[in-house]
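Attaching a single structure in structure tokens format; questions to follow.
Every protein chain of the complex appears in place save one, which is left out.
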Amino acid sequence: MKEIEFQYQSDLHQEGEIPSDIRTEELTLNMGPQHPSTHGVLRVVLQTDGELVLQATPYVGYLHRCAEKIAEKVTYRQFTPYTDRLDYLAGMNNNLGFALAVEKLGGIEVPARAEYLRVIFAELNRIASHLVATGCYGLDMGAFTPFVYCFREREYVLDLFEAVCGARLTYSYITIGGVREDLPDGWIGRCREFLDYLGPKIAEYNNLLSYNHIFINRTGNVGVCPPDLALAYGLTGSCLRGSGVKWDLRKATPYCRYNEFDFDIPVGRGEKGTVGDCWDRYFVRIQEIGQSVRIIRQALDKLTEGPTQAKVPRAVKLPAGEIYYEVENPRGQLGFYLVSEGGTSPYRLKIRGPSFCNLSVLPVVARNCLLADVTALLGSLDIVMGEVDR
Amino acid sequence: MGVTPYLILSAILLVLGLTIVISKRNAIVMLIGVEFILNAAALNLVAFSRHGIGGLAGQTAALFVIVIAAAEAVVALAIFLNFYHRIATVDIDRGDQLKG
Amino acid sequence: MMYVPERPPVEYKGLSLAIVRLATKWGPAGISLLLRFAWGVFFAAIVVLVTFVWAVRRFINPLLPWFIRDVVVVVGLLAFVCIVAIIGIWGERKVSGRIQSRLGPMRTGAWHGWAQSLADGLKFVQKEDLIPRDADQPLFRLAPYVALVPAFCAYLTIPFSLGWVFRESDVGLLFVLAMLAIEVLGVIMAGWASNSKWSLYGAMRAACQLVSYEIPMGLSLLAVVLSVGSLNLIELGRAQEGGWFSWLIFRNPFLFLAFFTYYIASLASCKRSPFDLPEGESELVAGFHTEYSGFRFVMFFFAEYVAMFAVSALATILFLGGWNSPVAGLCSPLWFVLKSAFLVWVQMWFRWTLPRIRIDQVMHACVKYLLPLSLLLFVGSSLWQLYDNRAHPAFEGFAGLLHYVLGGVGLLLLGLFFAGAGYGYYNRNRLVGSMVRKHLPGA
Partner (left out) sequence: MLERLIFVLFALPAVVAGVAILLSTNIVRMAFWLITMLISVAGLYFLMGAYFLGVVQILVYVGGVAVLLVFGVMLTSRQLAPKLRPGPVETLWLATVSAILLLGLVLSILRAHTGMEPLPVPVANSPADIGHSLMGDFLGPFELASVLLLVAMLGAAYLARPKVPVQNPQGSKGGAV
């Protein structure tokens, strides 16, 4: 295990005992809401002593759009587009989560082809989302080129999405009862070509960024979030797995026939530092891209002919009752708590945004670190403000 | 142009430096004043060297002045920073105790 | 409540009024004209400049009083420096584009977007000169000049070739280093005067980093100075006449390593990646020039590229033979510019490949590795100088052999570099992947 050689001067601040003979100048630094590496409109107030960050407090709410309140006023079908805008980098997964919640409460059966298509698109979107996370993380670390590479690859995923539903960011493709459209001609071939193309690219990212000595020094042993802390703060997704906890809803409570697929859950092993450091969280995402490729290949093989949409009335009515349903989003477990009174719109919809929970660990971990480490930590938590603020 | 303008300039710098050292209560500003005095002296030395007194000795001595100024500035700043950490000011009137 | 600072409306007076009038009235037409024909104008200007300098040197020089000659040469140098910055900025964008499998600027000026930095410059000149209300006005205004002017002054003693120098000086090397050292002050001044915490952080980091890295940089250069025995850049260049194997970098193993320590330290002193902390945009927004806009920002930008070329020029003169060609006898300023440009290109290559180092790692890299190493090289080089002479025939023979081995290593490195580049170029389609040139539906 490597040690960070820098000796943090004001370690005692954490215990609250400042020795009487030293006076430190604390400077309050306002990072955001407009800052290049807060990934949107997050505002982090930093208490700094020189380059040392004593405390980082996130303030959220700059992107609040009342998504939950809107849900009470629109029908179930009408709410699907709003879910696109939660985690706007993973619209397919959000659609899927909401659709599954509604279907579960309404007892709607989804045809087999639609199930496989859902898996394919959810995993493709996971790839796209992780590509953004990886590229932006490189950018946060000062390496511009991985960012462009990752966005280049993401373009091809978006092209695939566009071919099937016409949208590149807010898809509303996975709807209640199935998916909106069947695949266009030749799509499967293109998808396979993309998967073949992506494989070598992951090795390229690893050479360029993951195993770069400077990158490892910047991220290994930085922002360590041990497993117990990760569990205590409700971290999910790659942040939790980065801390070494082998937990994935796709394995634990399989939905959409995930149980039929053969894939691994990558976890952080502390290869370049401590378990749960930034590098682990980052590398889990890289590995998950590979696993998603595996899943998509299997799903493409299993894809059967048949309808893509169950018979669901235009105005979906759900029986009175409530349900909490979680799916494994790229950023963690996206949960929908749906309370219905029997009408065409929910009585209450509560959304558990994984980014919000993941962000909550920031003030704990970002203590007594350097200014540049806050950037590293924020990037490795991979938050999307659309989901944090909803 | 003889040596006189240089000497007068050096005298002015010396007096300015002295006045700064005396009038300002901020340790770092006093250090600035000291730099003025040292430069005045070095200027004098070089001017004499240029005007035929002492050969290269004047310039060599000026070199030593620069070296010493560097050493002095480093140590003084380290002391001031310590002072500042303890008393949270660089006002030298506050440094009236012989311990921290 | 949103905080809206009160600002008096900008009033233009005198010359600035005239310029603004000119720009608003004739600006668009002028720009489009310039950009249409500037390709020719620009290169014509370079040709004219070169012939002008050549003619001045050849015919007029003996006839003119010295100060007219000086003014002419300074104007020529200024033009050269501007061209360096303009081509450097455009080149950076093209290099980054190629590295990132993009094209970079392609439209402005028709041929590979060559006029992009000219167009950017024109845009910047027209922009409002924003100064934050609470900034320290005089220092804020002064800082860009303090950054740019010394960087330009460094060129006053840099020889482009034998006789192609503004002032031949016994302390030429130290003069260049001194000028590059003043540049820090501009950065600190900018960071402080902006009255922004991010800028202040940038300034602090710059001060910390640049002062520390000056030492290994100076020591590496001194190792060379020791083995030639002069601080005069012309003398240093002259000591390397006679082709590839007489370049100082191959003279002994210590100098070979000193080249690399110098180059790393020079990266830090130019604030280039991976040492670009003072302006690291993902941490400090834009560091010391966060609050700058318009022309003042351009000056910082210029200063960066001018300094990049200056440190590369030093490396060229001290290690890579200066204006001497790899084959004996063909000395020309062209070689000097070519080698320096190559080193500048390597700086760009680094920037678009590597992540940024953290501040403590920067200091550790300097104090724990670079500084002791350069000290060792300095001592080693001086010892080598002591033994590599007639009095120690055995050692002299060994040194002569080693010097050819090092030259061979250098050739090998260069060959590998070109081989790798060629391999990458000829297999670029395969390496980039099958998808890149295909259009997907909807694309």
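Residue numbering begins at 1 within each chain, and the chains themselves are lettered A, B and C in the order written.
By our rule, a residue touches a chain if its C-beta (ideal position, glycine included) is under 8 Å from a C-beta of that chain, and two chains touch if they have at least 3 such contacts.
In this text the structure is predicted, and so the values were computed from the model without any measurement.
Novice: Looking beyond the chains shown, say which of A:L183, A:L349, A:V365 or A:V388 touches the absent one.
Specialist: A:V365
Novice: Which candidate, A:L229, A:L303, A:I323 or A:V339, sits in contact with the chain we can't see?
Specialist: If we include the chain that is not displayed, A:L229 is the one touching it.
Novice: Out of C:L185, C:L334 or C:V432, point to the residue that touches the absent chain in the complete complex.
Specialist: Answering carefully, the residue with contact to the hidden chain is C:L185.
Novice: Mind pulling the chain C residues that touch the left-out chain?
Specialist: So the residues of chain C touching the missing chain come out as 136, 138-139, 169-171, 174-175, 177-179, 181-182, 184-185, 188-189, 192, 200, 203-204, 207-208, 210-211, 214, 229, 231.
Novice: So that we can see where the missing chain sits, which residues of chain B does it touch?
Specialist: Interface with the chain not displayed, on the chain B side: 1-9, 11-20, 22-26, 28-29, 31-33, 35-36, 39, 42-43, 46-47, 49-52, 55-57, 59-60, 62-64, 66-75, 77-82, 84-85, 88-91, 93.
By our rule, only the chains that are shown with their structure count from here on.
Novice: When the C-alpha atoms of chain A and chain B are each averaged to a single point, how far apart are the two points in Å?
Specialist: Centres of chain A and chain B (C-alpha means) sit 60 Å apart.
Novice: Let me have the rounded angstrom distance from the C-alpha centre of chain B over to the C-alpha centre of chain C, please.
Specialist: 35
Novice: Among the residues of chain A, which are close enough to touch at least two other chains?
Specialist: Nothing qualifies.
Novice: Which parts of chain C, given as residue numbers and ranges, touch two or more other chains?
Specialist: Within chain C, no residue contacts more than one other chain.
Novice: Over in the complex, which chain C residues touch chain A? Could you list them?
Specialist: 96, 99-102, 197-198, 201, 204-205, 273-274, 276-277, 280-285, 352-361, 364, 433-436, 440-443
Novice: In the complex, go through chain A and note every residue touching chain C.
Specialist: Contacts found on chain A: 4-6, 27, 29-30, 35-37, 50-51, 138-145, 148-149, 152, 156, 159-160, 162-163, 166, 184, 186, 190, 193-194, 196-197, 200-201, 208-209, 212, 214-215, 217-218, 370-373, 375.
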